[in-house]
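Please find one structure pasted underneath; my questions will follow.
A single protein chain has been omitted from the complex, and every remaining protein chain is retained in its original position.
To keep things simple, chains are lettered A and B as they appear, and every chain counts its residues starting from 1.
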Amino acid sequence: MINADTYKFSIFKILTNSLCKTNKDIKQYIAFSVIKLTFFLTVSILVGIIGFLIFKGARVISLDFIFKMPENSMTSGGIFPAILGTFYLVTLSVIFSAIPGIACAIYLNEYGPKGFISTLIRISINNLSGVPSIVFGLFGLAIFVKQLNFGISILSGSLTLSIVILPIIISSTREALMTIPQSMREASMALGASKWTTIWKIILPQALPSIMTAIILGIGRAAGETAPILFTAAVFYSRELPKSIFSEVMALPYHIYALITEGTSPQQQIPIAYGCALVLLFLVIIISISAIFIRQKQRSLYAKTGH
Amino acid sequence: MSIKSENFREKAIEYTLFILSLSAIIFLAGIIFTLIKEAIPAFKEIGFFKMLLSKDWYPTYDPPDFGILPLMAGTMVVTVIALLISIPLGLACAIYISELAGKREKVFLKPFIELLSSIPSVVYGFWGIVFLAPAIQKYFDIPSGYCAITSGIVLGIMSAPIIASLSEDSLNYVPKSFKEAAFALGSNKFETLMNVTIPAAASGIITSIILGTGRIIGETMVVLMLSGGAAIMPTSALEPVRPMTSAIAAEMGEAAFKTLHYYSLFAIALILFAITFVLNMLAEKISKKYRIKLGSSR
Partner (left out) sequence: MLKLDTEKKEHNFSYTSVKNAMEKVILDPSQKARIKVRNLNFSYGEKQALKNISLDIYEKKVTAIIGPSGCGKSTFIRILNRMSDFTLSSKVEGEILLDGKDIFSKDFSPVELRKKVGMVFQKPNPFPKSIIENIAYGLKINGVKDKHKIEEKVIKSLKRAALYEEIKNRINESALGLSGGQQQRLCIARCIAIEPEVILFDEPCASLDPISTAKIEELILELKNYYTIVIVTHNMQQALRVSDYTAFFLMGELIEFNETKKIFENPSDKRTEDYITGRFG
């Protein structure tokens, strides 16, 4: 076994190294200092970016900014249609992907036959999660917009987004199901419960908070994705709020992109883009924090009961 | 409920779940099929190798040129710059969180890194436009801040948390007994890290880098917003480039439906998909081996 060999070899190395004692402590000090510095550098860059956007965006944000329509050909007013559009897209895409996603996770984890099809499903999920988001956009364009003739619409966009978040929902739900101890399944089955009764009455209620986390993670991803909705749903400007699922929409991430790259009067529009970026950032961070919070709580619950 | 109807219900539910879980396969197959179907006319008309090897990308000229070599070169340059940044930053974060941070710090840091990796790319792209691009332009004294290095830096910063989070997982999985054995032999923390922990987690770390590379290659918004968009063969990192994803995103809006331009953009997407597909399979293979390896010694 490769592992055992490298392991033995490392022990040999350690023995030889330990001969020069002071030298190695200096080495350790230098190496760990470099790692620490790099870590703090990385975190401060990332926090710096967030801080910069908060600082610049906070001046723009007000209730009017969030709840008003854009005015004077997008040079003033609010971004309400973009927020609403993102809300529609995210809600529908979660609705579309939650049912097959959770079903798939249940099937793989609870029924999980070891066979060709299951392996194929697993491979598909892994690959789907690595597909570039622009490729999803093209797929949505070719199939939903053109082939099925839904046009550039909320429906096309949310269907496309639902494929983007499907692998996230499946793998996080599966993780949630895996944390339910086997003894719970046994206890229920030993009482004469059928497999589905056990899943429905025992497993799913216990996994519910973690499944919520899975869905929230999906929401966070769907809210921030831009490339999949570029050609399937989003427009820079629409005169009115969307009327049906066949309407085009404005969406927060696309709005940021459009304001900064296609804007005609940058003086007025860049501040709006700052506001947009902050709203989106805020949304995604709130979503992530709540997902992390639920998961942490669930974990400590299991740690307490000793399962 | 009688036994028979209960049995029937159980089977019906199992089949329903099975059919719903085929959705993942169907979507992946659908994507592959669509890409191939829409890319074939381009390959047929232009020629597969001519498309791949020609240095000219002028899709709207008359006559148009559809050589995607400059686009692939653009992707390459940006990816290499991004990896040069994200690998050291990501690994340092992973090592710090898993080996150096205190227990309390760790509980806070791990979710924090995950939080950072969930920030939408368009936000990073926006920051690049308003902050980094002007800074780069000033510092290097070049005509435009939108160039390979700008988008590479932003991509690198953006993917550092992803690599950090995945690598941290694999460092964490190294059994305590390995480290204890090294400590017991009188090695210090750094030697243990270099000689025991990192070799044991190596395949996990490599997997995380491969997955990170896939994300960088496939990332659209940052390169669309920051790389400048010139479809020429790059000679330095300070020149504008047009990576594959940004070409698709920028041109699909203008390309008329079912024209050669439209098909050729699908051809680019197909190549892009093939690259990430190979990377994913590679990552899966390595991580599977790794699971078996650690599983047997745990």
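Going forward, a residue touches a chain if its C-beta (ideal position, glycine included) is under 8 Å from a C-beta of that chain, and two chains touch if they have at least 3 such contacts.
Being a predicted model, the structure only gives us computed values, none of them experimental.
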{"item": "Hidden-chain contact residue, picked from the options A:Ser183, A:Ser244 or A:Thr264", "value": "A:Ser183"}
{"item": "Residue in contact with the excluded chain [from A:Ala31, A:Ile54, A:Ile123 or A:Ala193]", "value": "A:Ala193"}
{"item": "Residue among A:Leu89, A:Ile121, A:Leu166 or A:Ile202 that touches the chain left out of view", "value": "A:Ile202"}
{"item": "Touching residues on chain A - with respect to the absent chain", "value": "114, 181, 183-194, 197, 201-202, 206, 305"}
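FYI, only the chains that are shown with their structure count from here on.
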{"item": "Between chain A and chain B, centroid-to-centroid distance (C-alpha), Å", "value": "15"}
{"item": "Chain B partner contacts - residues on chain A that touch it in the complex", "value": "1-4, 6-7, 10-11, 13-15, 17-18, 24-25, 27-28, 31-32, 34-36, 38-39, 41-43, 45-46, 49-50, 52-53, 56, 99-100, 103-104, 106-108, 111, 117, 120-121, 123-128, 130-139, 141-143, 146, 163, 166-167, 170, 194-196, 217, 220-221, 223-227, 230-231, 253-254, 256-257, 260-261, 270, 273-274, 277, 280-281, 284-285, 287-289, 292, 296"}
{"item": "Interface residues, chain B side, partner chain A - complex", "value": "6, 9-10, 13-14, 16-18, 20-25, 27-31, 34-35, 38, 88-90, 92-93, 95-97, 100, 111, 114-116, 118-127, 129-131, 157, 160-161, 164, 178, 181-182, 185-192, 195-196, 199-200, 211, 214-215, 217-221, 224-225, 245, 248-249, 252-253, 257, 265-266, 269, 272-273, 276-277, 279-281, 283-284, 293-294, 296-297"}
